[in-house]
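Below you will find the structure I want to go over with you.
The complex appears here minus one protein chain, its other protein chains still in place.
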Amino acid sequence: MTTPIKAALLGASGYTGADLLRLGVRHPGIEFVYLTANTHAGKPMSSVFPHLGGVGLPDLITNEDVDFSKVDVVFCGLPHGTSQTLIAEIVGKNDHLRVIDMGADFRFRNPDHYQLAYGARHVAPELQAKAAYGLTEHNRDAIRDAKVIACPGCYPTATLLALLPLVRSGAMSTDDVIIDAKSGVSGAGRGLKQNTLMAEAGESVSPYAVGTHRHAPEIEQEISLVSGAPVAVNFTPHLIPMSRGELITAHVKLGNAQNADEVRAVLAQAYADEPFIRIADKGVIPSTAHVRGSNYCVLNVFEDRIPGRVIVIGVIDNLVKGSAGQAIQNFNLAFGFDEAAALEALPLFP
Amino acid sequence: MTTPIKAALLGASGYTGADLLRLGVRHPGIEFVYLTANTHAGKPMSSVFPHLGGVGLPDLITNEDVDFSKVDVVFCGLPHGTSQTLIAEIVGKNDHLRVIDMGADFRFRNPDHYQLAYGARHVAPELQAKAAYGLTEHNRDAIRDAKVIACPGCYPTATLLALLPLVRSGAMSTDDVIIDAKSGVSGAGRGLKQNTLMAEAGESVSPYAVGTHRHAPEIEQEISLVSGAPVAVNFTPHLIPMSRGELITAHVKLGNAQNADEVRAVLAQAYADEPFIRIADKGVIPSTAHVRGSNYCVLNVFEDRIPGRVIVIGVIDNLVKGSAGQAIQNFNLAFGFDEAAALEALPLFP
Amino acid sequence: MTTPIKAALLGASGYTGADLLRLGVRHPGIEFVYLTANTHAGKPMSSVFPHLGGVGLPDLITNEDVDFSKVDVVFCGLPHGTSQTLIAEIVGKNDHLRVIDMGADFRFRNPDHYQLAYGARHVAPELQAKAAYGLTEHNRDAIRDAKVIACPGCYPTATLLALLPLVRSGAMSTDDVIIDAKSGVSGAGRGLKQNTLMAEAGESVSPYAVGTHRHAPEIEQEISLVSGAPVAVNFTPHLIPMSRGELITAHVKLGNAQNADEVRAVLAQAYADEPFIRIADKGVIPSTAHVRGSNYCVLNVFEDRIPGRVIVIGVIDNLVKGSAGQAIQNFNLAFGFDEAAALEALPLFP
Partner (left out) sequence: MTTPIKAALLGASGYTGADLLRLGVRHPGIEFVYLTANTHAGKPMSSVFPHLGGVGLPDLITNEDVDFSKVDVVFCGLPHGTSQTLIAEIVGKNDHLRVIDMGADFRFRNPDHYQLAYGARHVAPELQAKAAYGLTEHNRDAIRDAKVIACPGCYPTATLLALLPLVRSGAMSTDDVIIDAKSGVSGAGRGLKQNTLMAEAGESVSPYAVGTHRHAPEIEQEISLVSGAPVAVNFTPHLIPMSRGELITAHVKLGNAQNADEVRAVLAQAYADEPFIRIADKGVIPSTAHVRGSNYCVLNVFEDRIPGRVIVIGVIDNLVKGSAGQAIQNFNLAFGFDEAAALEALPLFP
């Protein structure tokens, strides 16, 4: 057995941090030597997340107390806006370090677009230039060697896995792309908000951030890049009364494909060798329950009643393939492990 | 106090029948003299629905045991396909009878369209000609005097309340109308199906009947009628892990309106005097939780990121405004009661 | 029509306040002239609770801005500890005022017991002496004329409705009374707490406040009063992944009754004339779903496998019969209305 890769996790008290640990502590090649959560520093991990007790994790400390010279990789689960400065600093001082960021700070290839979406000037544009957009299946070459791997947002992950092969092949048009998305409440994080209280979010469905969600420009960035022209998309997320899971319903116009079968065939071919992407059998409808807790993404395509259109459905677990699982998949790629290491678990159903 | 209207309810063992009773037993002008449920005949109502015990309802009997000469109105909650024959027969024999049907059998103005949607020839086309489509706010004149009032499906109710004023005014285009709908599981009825078991439907979201749902042609019928030309719509329903509630997210192109504010103004004007339709304040997002258990419908309009498009949101309780409440509203209209009688209850939140 | 009773509601931004309004705005004899919520003063009610919009409620103000000389009754939904001083003050200055308190501040007949349970000295012991414990079915004489009506906690309501007739009659023993209770999350209020986030409370069950919940001494007070000797009870509440509803499972030893049937008969006789208490048919199991949104309480009794013991089950809606509904029932009693006024709605099922 080889020496494990030493890892720090910054932001261990949020759901994405917790899910990275849930998966990562069973990884044969990772040793977590530092876990940070500034407001919980000094506490054992089990006091913040009881389900992570008893597995030998180090106690929580502050970001300042990490000795980054002693780790090989930093997983970052900090909120957007807080990680740019920190990551730029630690990478600047520790040339050997690689960073896998689950936050939003390095997702925009153009720092100006970051500023437009997040309302603040990007403070590490040089490092941004060395960052790879971490949508594993579509960017392996860049991810493999990148200093910073910027894992996509959960919604962009599901959407781009569903649509990028169709945009690339021309099977779909990039006009009037409508992405009606549905997510469980864990996507809103562990912060205290009235709208994610069980009494409010349970037995209820509502859209949110209609027309203004920050994942829209991220989706547009990648679709535009592949299509070669600026694309605007409709992106309408809805809050669903469940903890985990994300479903996107993409209503799109056909491009050079003639019907749903041809569109489906493009996806099937694009993902034929992918371990985590499944194209459901014709007519079988994907459900978030069928990927719960796993790194899988299931896709399918259906005819629309309106001629010349199809409906593309995609499901992921927002915390796994949409965040922590994809981060580990990228880690595996970057550090030479089997891409599925620690991600083998099948979905938890029911 | 005047003599109450004597009513029979056919199909009292389903959710729509139960909700009609929940509301109707508190109506000052209705007396339920017959309740039918062929498979439960002989049982007290409380054995089928414990929440309806103790309020003096008659025991369940078969449809055959009803003496229709003794009632003034028949509420019908039978499954589609089963009520056409029965309703035609009882109306034929009892000239004084009026029927308020919560099922699908008389919703299609053209019997051929019924056959296309439901796969069976319409057996009472003459009676269909005397039926009124029971979307109260948009068809009062016809409902007031109709022999048969065919209450719309739950999805058409929410969709048409949101869109008909926009089609009529030309504010929206009828090209590429995309209706992404979400419903709680009570919409699937009380029949035993694997996909509505709690272990399957809980903690899960998935579309169903993609491109094939029977409410799509019903929506198309009414939009086409108002627009004056045949319209095809995308209609994609999703099953949400909650009992009640329905939300439609309509992604539409602007017609003669310039933006979301103008579209919103059209709705506000159309519904200014309606007791049950509310246009939410600008920017406020409707939630199904805010209409739960009530006859209210809340609407709002948002700008899309794609120029020339808007997003129209509508919420109802699928069993109330989407079925039993609308039936009572139509009863009130047809029998001269205040339209809100028995429907005054405010939404149950949380 | 007589002049309506003018009411102020203090603490209108919590769930109990909202439910009091949901019911109260449809009461034929109440006019809400003041609504308070100190942190939301100046806002319309609909901005705090959208489901209460459009019904003509006054905007929220601070407690200080209420002119108590202009109201007849004060409903109080303030957190415990905050209402004693305020209520003592306003009652002191406004001799005509009657107060119906949904909080805990006047529930303890002995101010020392309040201090033991809530950890603070009671500041209005003289007023406490004029307060009536507002368990309607068991204390009508006192409630009818009381200056302050202290509505019981939700758990004591369900527990005492189930057990008091059995203690009074001697049907059960007061030794080893074990009350295993289950409640939806609305019982925890609208305050932001991690454990009532949907991602935490959903798909989960856990006990809380084991052995330490403040409703235990309240239950003990009333049982001891009826039995004539100090009684200690086990009270173990559990948080259930639902919004509303409360179920108590009381595991008790038989007293002078021989079996479950006899115990059931005692309850049936005690509540024979009560409009809101139902004894389910023998063998029929009460469910919180069968009282949802209503002021009903359903009870039943079952044999235990251990000889000499029975299991008493009771269900209520914690926000209605357990709080706001009981408050209105007490209002009706105190102000001479039919006790069921504004409480006629049948349970919302499903």
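Order of writing sets the chain letters: A, B and C. Residues in each chain are counted from 1.
The working rule: a contact is a pair of C-beta atoms (placed from the backbone, for glycine too) under 8 Å apart; a residue touches a chain by one contact, two chains touch by 3 or more.
Remember, predicted model here, so these are calculated numbers, not experimental data.
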Inset, instruction - Just list which of the chains on display the missing one touches. - result: A, B, C
Inset, instruction - Check the options C:C151, C:L166, C:L247 or C:L299 and report the residue that touches the missing chain. - result: C:L247
Legend entry - Residue in contact with the excluded chain [from C:G119, C:G228 or C:P307]: C:P307
Legend entry - Option from A:G53, A:P79, A:P230 or A:G308 whose C-beta touches the chain left out: A:G53
Inset, instruction - Check each of C:V48, C:M102 or C:V233 against the chain that is not shown and name the one that touches it. - result: C:V233
Inset, instruction - Have a look at C:L116, C:A129, C:L192 or C:I285 and name the one touching the chain we're not showing. - result: C:I285
Legend entry - Sites on subunit C contacted by the missing partner chain, in the whole complex: 176-178, 180, 182, 184, 199-200, 202-208, 210-211, 216, 232-236, 238, 240-245, 247, 249, 251, 285-289, 292, 302-307, 309, 311, 313, 315, 350
Legend entry - Contact set of subunit A toward the excluded chain (per top definition): 15, 18, 22, 25-26, 46, 49-55, 186, 202-203, 243-244, 278, 280-281, 284, 287, 289-294, 298, 344-350
Legend entry - Interface residues of subunit B (partner: the chain not displayed): 15, 184-186, 188, 190, 192-194, 196-203, 241-243
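Please note the rule applied: only the chains that are shown with their structure count from here on.
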Inset, instruction - Once you've mapped the touching chain pairs, tell me: line, ring, star, complete or other? - result: complete
Inset, instruction - Compute the distance, rounded to whole Å, between the mean C-alpha positions of subunit B and subunit C. - result: 36
Inset, instruction - Compute the distance, rounded to whole Å, between the mean C-alpha positions of subunit A and subunit B. - result: 40
Legend entry - Centre distance in Å when subunit A and subunit C are each reduced to the mean of their C-alpha atoms: 46
Legend entry - Sequence positions of subunit C contacting 2 or more other chains: 15, 186, 202-203, 243
